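Before anything else, here's the structure in question.
All protein chains of the complex are present and in place, except for one that has been dropped.
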Amino acid sequence: MPVIRIDQREIEADEGTTIMQAADKLGIFIPRYCYHPGLSIAGCCRICGVEVEDSPKLLMACATPVKEGMVVRTDTERVKMGQRAVEEFLLLNHPLDCPVCDQAGECVLQDYSFTYGFGESRFREQKIKQRKKDVGRDLLLYADRCIMCTRCVRFAHEVSGHDQVGVFNRGAHTEIGVFPGIRIDDLLAGNIADICPVGAFLSKDFLFKRRVWELKSTKSVCPACSVGCSVLLDHADGRIHRLRPRHNPNVNGHWMCDIGRMDYKMVGSADRLKKPLARKNGMLEEISWSDVIAYASGRIRQIITRHGADALAFVISSDATNEEALTFAKLAEKTGSLQNLRLLSGKRGERIEFAGGFVIESDRSPNEHGVLDVLKEFMPRESQERVTDLGSLAGKRGLYIFCGSHSDRGSIQLLARAAAAADFALVHGNVSSPLTEAATMVLPGAAYAEKEGTYTNLRGVIQRIHPAFDPPGDAGHDFDIVLQIAGAIGNSLPFQTVAAASAELARRLRGYVSMEQTGDTGWVNPYSRVAGATKG
Amino acid sequence: MDEKPDTEGKREEIVREAHEMNFIDRLYLPALLKGLADTFRHLFEEKFTIEYPEQKRQVYPRYRGLHRLNKDELGRVKCVACFMCSTICPARCIYIVGAEAPWPDREKYPVRFDIDELRCIYCGMCEEACPVEAIELTEIYDMVGASRKDLIYNKEMLLEIYDRTKEKGGMKKWI
Amino acid sequence: MEPVLLAKRHIENSTDINIAIGEGAYKALQKVLTAMSPPQVHKEVMDAVLRGRGGAGFPAGLKWKFLDKNPKRTRYLCCNADESEPGTFKDRVIMETDPHMLIEGMIIACYAIDAHAGYIFLRGEYANSFRILTKAIAQAREHGFLGDNVLGSGFNVNIHVHVGAGAYICGEELAMLESLGGARGWPRLKPPYAATRGLFYEPTVVNNVETLACVPHIVLRGADWFKGMGSENNYGPKLYCLSGHVNKPGVYELPMGTTLKQLIDQSGGGIPNGRKLKAVLPGGSSSAALTAEEVDVPMDFDSMSKAGSMLGSAGIIVMDDSTCMVNACWNVARFYAHESCGQCTPCREGTNWVARILGRIERGQGEPGDIDMALTICDNMLGQTICALADGAVFPIRSIIQKFRAEFERHVRDGACPFGAKRKWYSVLPE
Partner (left out) sequence: MNRECTCEGKGVNDEFTAEQWKLVDDVVRKYRGKPGALIPVLEEVQSITGYLPESMQRRVAKGLGIPLSQVYGVVTFYSFFTMTPRGKHQVRVCLGTACHVRGAKRVLEEMERKLGIEPGGCTDDRQFSLDLVRCVGACGLGPVVVVDEETHKQVKVAKLDAIVDKYRAESPTAEE
């Protein structure tokens, strides 16, 4: 492997990599516009020029492969001059509308102008102006802000594969666009707004909602399908404003799909359950947490004593985290109803694969894989095959259903009928559904953005989610709710915190680690049933 | 450090011991008359107080009072909802909700623009930060309200302040 | 000098294959196919030090040598006939007077590099050349010089003519290959070079028309004959295009190294109307300008670069003392602004900006700092782009500003052009 020197620091770079990649490895930052690690190399923005010994010109760090003994300088006057020149050129026709541009604050052009730019304009001519265009379901194009890095064009070609973003005209009139009448409506379109280093492509959904510097970012995992893309929840004041993909080579690469991108709306929806409810005279009415826990545990104990533990069934949805699933299974184990433990599967959709290898899985819920792993660990072997057979629950006297917002509608209907027929149906969820309508008592839980824990994706990658803010109203954390119910029934569990449950999980399940050990890119379970990861 | 600071002597000058009161002093009458004479004399001298609220104090040109939201030539709010003022505001008293402007020549405008005038510390940073000279501090200092809520000025109220003060022109007259 | 490349110029119907054969066409091909192996042909061209006539002067033999020789890959020969450089029209003369020389050269080159398809990327404006070439190719095919089993040698080769659609940038090697592939003519990032990843992503050699036209002569008469012309390292006959303010504009074939002064005064017959020489763009519009004092310089690759300019395509544009240099400079700048492909930032923005500044100066709206600003913009563009178009814009603009600075300053000072007050402006750029 070639050894090169960058700014007097030596590094052994991988064969075939570029100066840019080697510098990134060393933590030496070289500015870039057109370079994106998830796309092919264009080399057209010309800002990453570095001085290489024995080369008369500045070489583009993004496009120059490393060679043994190469000596690179990124901090000389010539390099800085080159950067300044490119900055000046880019700003010539760039409108100064940062105050109303959503990109301001995370705009690469803005940042570099401060770091590398002249700080003043020598351009006295008229700027080329253009109107904004509506180019897709969630995309606006402000062509005059474009700096022609062509990331979007390469993305449309290499990752989405639809090729509908193109470069038109030439010279100073060169612009990015789509053919008149064409709209970029594929499910990866949102990434175009993400990779645009300036405010040329903007998301309509996020348009003018917030200035980006007001947002806090929380690392999480997208719950919209079983790929479980690593994401950042950008939120402020207890509301998510947008989702962005978080680079994870184990899972999603650099991208995420628009289904996941828009899934955050459920977190702040009006359908969220905010108060515990109990049925009085046939109507669901609000009651306090202490009452609902006491009543619910009382009814569960009653059913066990009167009809035996087999009259009691426990259903958990694929929205639950591994830790919640563990607690839930423990509860079922304590009450002696493990044979009646069931999985409420997630929604199903079309499996979509894109040109660049990015996949949207047909299982549109976050953790079916992980919940199943946990349930199968606990359930007796003979009843394991019935783990998804919800029909077998008809006629059970008592039901505790841990419902999710990504659950299969048919299964919910089925369970709702079972719940209506049962003596007692405790429904624990975060949004109202036919199931909560049929419940005897409703426990308001948290959405994925509000809780802590781990999800296991379809390929066995265990990823951690972090809470961005508290659940709305009186809604509680699901883990605590299950713990409290267990405690009130008289079967307190051997752990009290999510972290402890996670550690327990790591001890019990083959190939699992605790949530602290997952890191930002997740832990790939070596014993997972499906090997390999989707690359984006 | 051989030069001793000349503070000792000064202190001596200031701290004087009260002298012992004699009989005359203890009558208080001379002092009383002297005081009355002082008061009486001031009746004929130049007065510094004003008859507020009938009379208003003339403030200095750089005075920082109640905010106003300026309008453009077409009477539309000048503000582009860039959130610079709310970002810079040390008291966090500005609340803006931006939206797409209904006018073809403008990109963004505020649908809501609230300033909590009680939280505000009148530092004028908002005015400084504004890229379009939309928010300015006027010379108005007498805000009255029956409750705290009354002193949260919304967009309409702030625009009305502009109408009330616009003849005075831009507030940045000292620049 | 005996004309070599222009030998058939004054022969009637020289484009007809029978007349051409009568004049000696395809003799070299017969020799190659009967008596020479591809390496031998290659060696002959290598020994002749045939430097590319397109502008850069890179030896054709080396170009062939660098070609990826992997037998599994398809190799292509591409003839660069996209002669768009203002002031250059030598290739057109070759194609229209002696198309068979070019075709023969291409067949021999294909033979040498083991390619079986040759493409002629013809400039779209050359409609007449297209007619002549297509006819000539059809005739060559009829005579068995093209197609399968050429002259019974077992060697197969075909030549296709691609008509460009109007873009100067397609004269750049990799942009041309992109354009041939049906895309926008955006130069590709180098490396990989065309020798490994060219037309349709296969190894490709791109040679200029004049370069390929030299090949049959080298093969037929030997490298030593070729080296008998010209000076050290700059051998062979060369076509010079004279245009602008000369009495006899046109294409002249002279040995490499004829001085510029000779060309203007003797071949071109001097400056018309008794005017004086003011400036020369010696190598097409993308070469640095030379003043009247600097024209006594041999027109070959090395001497010209020593003189601070370049031989380029040897398109000599002569300007007499009635020419407003600001106007000329602006014209050049607008050309490059119009033809910039828009890929690299410095070129896309810089060419346009400089053109607009120069336009302002010419209109009398220049400001004192504008001249220096234009120079710094030139510096910022130079060597900062994927292809050489920006450099080609910088060389003439910067040299004209530097060498005729007083004239620019006068425009700024007087607020008007001293050469003609009122003009109407034509521009492809928004003003």
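Going in written order, the chains are labelled A, B and C, and every chain counts its residues from 1.
Keep in mind that, in the parts below, a contact is a pair of C-beta atoms (placed from the backbone, for glycine too) under 8 Å apart; a residue touches a chain by one contact, two chains touch by 3 or more.
This one's a predicted model, so the numbers in the text were calculated from it and none came from an experiment.
Among the chains on display, the ones the left-out chain touches in the entire complex are A, C. Only one residue in the set C:K8, C:R53, C:H100 or C:R184 touches the chain that does not appear here, and it is C:R184. Interface note for the absent chain: among C:G315, C:G359 or C:G392, the touching residue is C:G315.
Note on the undisplayed chain: of the listed residues C:I218, C:L242, C:L277 or C:V326, the one touching it is C:L242. Considering C:F155, C:F335, C:W353 or C:F408, the position touching the chain not shown turns out to be C:F335 (whole complex).
Of the listed positions C:T97, C:N234 or C:T323, the one in contact with the omitted chain in the full complex is C:T323. By the touch definition given at the top, chain C reaches the unshown chain through residues 83-89, 92, 123-128, 162-168, 179-185, 200, 241-245, 249-251, 281, 285, 315, 317, 319, 323, 327-328, 331-332, 335, 338-339, 341, 423-424, 426, 428.
Not every partner is drawn; the one left out touches chain A at residues 156, 160, 162-170, 177-186.
Operating definition for what follows: only the chains that are shown with their structure count from here on.
If the chains shown are joined wherever they touch, the resulting network is a simple chain of contacts running from one end to the other without closing. The chain pair sharing the most C-beta contacts is A-C. Measuring from the averaged C-alpha position of chain B to that of chain C gives a distance of 74 Å.
Note: centroid distance chain A to chain B, computed from Cα atoms, is 49 Å. Chain A contributes residues 41-47, 49, 56-58, 63, 81-82, 85-86, 88-90, 92-93, 122-126, 128, 147-148, 167, 169-174 to its touches with chain C in the complex. Of all residues in chain B, only 80-84, 87, 98-100, 107-108, 131-132 touch chain A in the complex they form.
Residue ranges on chain A touching chain B, taken from their complex, read 97-100, 104, 207-209, 211, 213-214.
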